[in-house]
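Inspection log for the structure reproduced underneath, given as structure tokens.
As you look at this complex, bear in mind that one protein chain is not there, while each of the others sits in place.
And now, chain A:
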Amino acid sequence: MVRQVKSNTRVIKQVVVLGGGTAGWLSACHLAKKLLPNHPDGIRVMLVDSPDIPTVGVGEGTVPAIRESLQYLGISETDLLQTCDATFKQSIQFINWQPPMADGKMHSYHHVFDYPAPGFQQDLPYWALGHAGDSSFADSFSIQSSLCDAQLAPKLITQPEYQGTCNYAYHFDAGKFGKLLCDHGVNKLGVEHRQAKISLIETDEQGNISALVTDKNERISGDFFVDCSGSQSILLGKTLQVPFVSKKHMLFTDTALAVQVPYSKPTDEIPSCTLATAQTAGWIWDIGLTSRRGVGLVYSSAHLSDSEAELQLAEYLKGTNGQRVQVEPRKIPMRTGYHQEFWKNNCVAIGLSQGFVEPLEATGLLLFDISARMLAENFPSHQELMPLAANKFNKKVRLAWDKVLDFIKLHYCISQREDSDFWQDHRQSSSMSEQLAEDLARWQWQLPNQYDFTERAAIFNLENYLYVLYGMNFKTDLSQSAYRFEQVNVAKTNFQRYADMAAQAKQQLPGHRDLLDRIQRFGLQRI
């Protein structure tokens, strides 16, 4: 489906985004925000999507960076919460990622969004040496996991939009979120929306894309193209033939079964965190929206058959809903990895067209939000700059992907689960990046610190690693350096302070559903 035409030098006047999933609309909004299509000298931004080709329809969990982006784009938090069935997310609760504990209880920990207070690293060795007693890492350095356990909201109704007592992100209905971005992009930012099915891609002799051709043979020309066509990667993968780098040897999951589950009654409490419950060959996400739950099993088809997977999901639903729900799960194939380049010639891929990693830390949206903004903020003013901008973009985005892959891998490879090949295979050193294997070897004797996290593009930092490592009971043996840590009482006072603060916050913060109900009625104020 490639047609060649003569090239001629062009100034960039028209950007075309192919695809209207979350990635497409987020990219179009970011570009329009910077390129100002409504300005007489602005660059036009058009988004083309096909009503006949559905979006992937999942992607309901986010990370706190989304708040900054939405606010930057000028979207009101009240609109998001009122129109997208959205709820607050303060953490991911990982359940069963280690074998059951000595008392037979399920293992569970929170990767919370609040970072510990500055200076916390001074207290860290004391925690590792056991001076916080039974208190978990998260409870010793933040107040948020107990708030999640109490199903409280991260903020008060009197706090302005996008501000809270604790750091937070959202769960939302992906389709409704796309619609919100679409309305905002078209009505406020000047994005042009065109609905058409693209059946042919026109390229010039230099390999630039020159136009998209619809099935009605209409030509949509542009100077720059953003491929948000989903996992098909129509422009970057299919047309420009950029190879795909598989990462399946690191992360084995390749299939998802997704279902939408009703609440048993409309007053059911809604967790303010994502639940991620490990299974024999993968894990189950459980996300509470205001209207329903979104649940799905992510698994490795090499380790688990489809029928066994369906059974596992059904068992989980039965266990968490008290009744068997008659819902047909939707099967979604997943391909872990990314394209060798994300920006080639005059085309950038953003979204599933760029690559995929299992949604364990809800990094999908994050990665394409970052890349869309990076593209918008470094948008080349003329064609000659394109290769330079591309080079930088590719390096940064690739680094971001590699860091995310390592961080996801961490969750698996420090598990001691023995109950299936899936878990044992994850501990093979051949399945880890060299960097991660090295870090883990060192961290058995030395606490992770800021020197391990110097790259600025890293999305997951020291704090995130600590929540996961020590939430998973990773052992760092400091016995040889214990003599250096004599301020035991100072550290103990600090640990106690978090406990006191948590108790106080529990008094002040409203229940999660209660706050959501009130926001539905009264909205949040901008100031």
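By definition in this document, a contact is a pair of C-beta atoms (placed from the backbone, for glycine too) under 8 Å apart; a residue touches a chain by one contact, two chains touch by 3 or more; residues count from 1.
Note that contacts and distances are computed from a predicted model.
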item	value
Protein name, per the UniProt record, of whichever chain is missing from view ("Alkylation response protein AidB-like acyl-CoA dehydrogenase", "ABC transporter permease", "SapC family protein" or "Transketolase subunit A")	"SapC family protein"
Touch with the omitted chain, as defined above, among A:S381, A:Q446, A:N489 or A:Q525	A:Q525
Chain A residues that touch the omitted chain in the full complex	156-158, 518, 521-527
